[in-house]
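Some chains have been omitted; the remaining ones sit where they do in the full complex.
As written, the chain order gives the labels A, B, C and D, with residue 1 at the start of each chain.
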Amino acid sequence: MHNPQVPETLEGWSVLHQMFTMRWSAFKSLPSVRRAEIAREASDLMATMAGNSDGPSALVNLLGHKGDLMFIHFRRDFGALSAVELQLAQTGLHDFLAPTTSYVSIVELGLYDMTGKIHQELSAQGLELGSEPYEKAFDERMDAQRQRVMGRLYTEVPGHRHVCFYPMNKHRGEIKNWYTVPFEKRAGMMREHGRIGRAYSGRVVQIISGSIGFDDWEWGVDLFAEEALVFKKLIYEMRFDEASAEYAEFGPFYVGLQMSSHDLLRYLEGKGSA
Amino acid sequence: MHNPQVPETLEGWSVLHQMFTMRWSAFKSLPSVRRAEIAREASDLMATMAGNSDGPSALVNLLGHKGDLMFIHFRRDFGALSAVELQLAQTGLHDFLAPTTSYVSIVELGLYDMTGKIHQELSAQGLELGSEPYEKAFDERMDAQRQRVMGRLYTEVPGHRHVCFYPMNKHRGEIKNWYTVPFEKRAGMMREHGRIGRAYSGRVVQIISGSIGFDDWEWGVDLFAEEALVFKKLIYEMRFDEASAEYAEFGPFYVGLQMSSHDLLRYLEGKGSA
Amino acid sequence: MHNPQVPETLEGWSVLHQMFTMRWSAFKSLPSVRRAEIAREASDLMATMAGNSDGPSALVNLLGHKGDLMFIHFRRDFGALSAVELQLAQTGLHDFLAPTTSYVSIVELGLYDMTGKIHQELSAQGLELGSEPYEKAFDERMDAQRQRVMGRLYTEVPGHRHVCFYPMNKHRGEIKNWYTVPFEKRAGMMREHGRIGRAYSGRVVQIISGSIGFDDWEWGVDLFAEEALVFKKLIYEMRFDEASAEYAEFGPFYVGLQMSSHDLLRYLEGKGSA
Amino acid sequence: MHNPQVPETLEGWSVLHQMFTMRWSAFKSLPSVRRAEIAREASDLMATMAGNSDGPSALVNLLGHKGDLMFIHFRRDFGALSAVELQLAQTGLHDFLAPTTSYVSIVELGLYDMTGKIHQELSAQGLELGSEPYEKAFDERMDAQRQRVMGRLYTEVPGHRHVCFYPMNKHRGEIKNWYTVPFEKRAGMMREHGRIGRAYSGRVVQIISGSIGFDDWEWGVDLFAEEALVFKKLIYEMRFDEASAEYAEFGPFYVGLQMSSHDLLRYLEGKGSA
């Protein structure tokens, strides 16, 4: 049954973020021939994964101790995520990577406005909530919407230079509790939140993925931008809107620069990505 | 004495969840003959444990850094859990597993509705709470119920492809405190909670186990489903019901794919379970 | 001065809990003769410590990743605890134990009821709080009580099969604060709490130790029972009484099975304790 | 659009703090010739980085277990931070450094007073908030201000003996929430906060950097002073002003002494920096 308190969502790629630190000391102690071999194997795999039409992977060179390399794998399902995790573990490079954290989620479009609108229209048509015709009509509209946004559900990896990832929750406190706020009020806050986001369109691309039931926060957010400063400006401004100020809880932030398979090769030679 | 503030519970299998990461680097450095030997031993043991009629074990290939392999052991008592833990520690594979966490619990059916009903009926019969006849009559009804649900207390492992495990608490805050809510109000919230759950029946199977006195959260929840997305849909919808919105505290989430003993063999060869 | 807001306490054994995981991989790689030697040494020491009349030690085989072996040392004073810790560190087994945590405390009997009663009686006798005769009379009564409960202050280790240990605090929140509740109200809550506990007498034995000033929680609780399920039943029922529902904060729980020195020998051979 | 609820900020250097502990045991086991070689390489690199006109690095000898060496890298952008991190990883010294934590941020001047003033003036001129002329006039004033404070945005490293670093947040609680306080009230609190800071001018220099979107706290604070005691006096006095008392959340504190490249050489020889 479509529950009018619960915003409908549409889902796409299954996603696995993997963060690793590079064990430079051990890697540097290898003979240079072996290093080159490992680098070539890793670079080739990355090139293949980046171009994988049935779910691409991206690679990010993170700043700071939380990790040196972050893989973002988009795949059809959890089976394919398990397979890529296992495949990576078989590479020579993996022996020199220490996992620091990871994140499991599924690309998600939350549809507050549409949810409210469909419920309203079907009620206006005299259909009864939860009845078969109601549910059927609702599903048809969702299917149509799914077709319209297929490109966002199964997105390509934005090509921007900088990447920012963080997980977040909606606050369930003893006084302020997102999940007990009436639907219309939540929808209004999300609308305002979206308005700020749209003012940054063109400068930043965001991919939201849902992780309830999969990982320790409710959502993961990936931001892509040419200028790193945009992340700070956007998130700072949003912090003053009601949805964020009162209800957003933020997990750790990961920031870095996208790496091509060629950048990875140079990185493993100890050289910057120019 | 049967305390009318406390919901009665029935208990079954003792349960131990063990989460491990695979030390691939060390494992891959073994001669392939030794690797095959270890894989065969582990796979054989898993086959035996999966078919153990006096308490089966399941194996899950987790996604992400929280673990690669999760064993779920159902056994008669804590002695048998200790034995299986020790047995696993003697295998060759164990030398290449790094424990990340674990969970100790006992399969539990919470009986809010029945608790209220029995107390009401016995009082209606003029029996005095805490008197010997009252206690005797109460115990008899509980025994009868235990017989009826024996199959759920000592359940088989559901065969679904995906598994989700997480521990949880009922909130004891300074303003919202589950344990000071009157029994009838708690029972009502649990009834509503159950109603949402039942809407997903057929698509997800849940096993609740109690861990008060055994581990750091009050309950453990195992969900089994063919489609991973069902976990997200179910838990997200529940988050809006009063029992969850106001009173549920969630621990870390573990998600992955069930593995047969044959899948384990292929996994240790570095191949997906396809 | 005996402060009428502060419950009097009587103290006995100094206690050190030591939790270790067994480094099986390293231990199994030893020649079997060396393993047997180490096992014999550890088992002999355990037998000696278990029988030590001036402060016994107990050994528990914990379930899960929090530890494999938990030693509970009861001793005369902190010097003796330091000595046993050092002695254990010199054994061969210690090289294969990785400490996970520990707990330092002193066996404590809290005397809410008696504290109130003595203050009341001495006041009724016209003695002035804090005066020399008052203090002297108070001390005499406490000394008499100490003699009566000497066996509980310097207890033997209960022989039950299962052991549960956890630390706890009384909540000092911004709204609910145990330490600002008037003495009589606290005493009333502790009385009710004790009443539930006594309903389990015969099935569970508890040893409370105080750790304010010694470790990170205010008290440690050791429970001993033949049936592990009793821990869950008891602690769950207590969670609904006011003292626990509103004021108890629980630390991590450790649960396992008592081991004799002979069980330890078999355990180190990789065999269950039958 | 310039949002009148959001204080304008100006940004300068990208900043990376890297904290490491020295693995003395491994380092001391090297032949002294190799130690000298490593020390010389590290010292030379430090000299170069300290004098780098396009973004200098500083080095701090931290007290305590949180780290022995803290590098503070100021650079033009995140690409340059990534490059210096990689460059350091290629040195011999890096093999003997264990990273403990790090911090990613961008030097930031927060302009509460100016933000309020510009909005007020432009409104007084009859310009409409968000209109093109309004935005253009606003941007021009910000550009002018940026020119005036360029030296603070792209600051040199203050030369004082002691350094203190800590990250911080503004509190977003259920009752007290910085982000829902009206702009004018926030500006007033920041003004008072600044007044206390200015009373310490001459004795302490502070560099604020913003880390929203980059790291786990909202700001990083670096303080430089000849006398370490000044850090305590300043931060303690500030703790009583409203902005800090009610709204400041502090992360871990790192304190130590600045090291020249020559000090590093002596340090690696096991000698104090005199």
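Throughout what follows, a contact is a pair of C-beta atoms (placed from the backbone, for glycine too) under 8 Å apart; a residue touches a chain by one contact, two chains touch by 3 or more.
These numbers come from a predicted model, not from an experiment.
J.: With 4 copies placed here, how many are in the full complex?
T.: 5
Here, only the chains that are shown with their structure count from here on.
J.: Which is it for copies chain A and chain D: same residues on both faces, with over half shared, or different residues?
T.: The interface is built from different residue numbers on each side, given that under half of them are used by both copies.
J.: Measuring between Cα centroids, what's the chain most distant from chain B?
T.: D
J.: Measuring centre to centre with CA averages, how many angstrom lie between chain A and chain D?
T.: Centre separation, chain A to chain D: 29 Å.
J.: At what distance in angstrom does the C-alpha mean of chain D lie from that of chain B?
T.: 47
J.: Provide the list of chain A residues touching at least two other chains, using ranges where the numbers run on.
T.: 174-175
J.: Select the category (line, ring, star, complete, other) that matches the graph of chains linked by touching.
T.: Contact pattern: an open line, chains touching in sequence.
J.: Let me make sure I understand the interfaces: which chain pairs count as touching?
T.: Chain-chain contacts present: A-B, A-D, B-C.
J.: Which of the residues in chain D come into contact with chain A in the complex?
T.: Its residues touching chain A are 1, 3, 5-6, 9, 11, 14, 16, 18-19, 77-79, 81-83, 85-87, 89-90, 94-95, 99-104, 106, 172, 174-175, 177, 179-180, 210-216.
J.: Mind pulling up the chain B residues that touch chain A in the complex?
T.: Going by the criterion above, the answer is residues 21-22, 24-25, 28, 61, 63-66, 162, 164, 166, 173-176, 199, 223, 228-229, 231-232, 234-237, 239-240, 242, 244-246, 252-253, 255-257, 267, 270-274.
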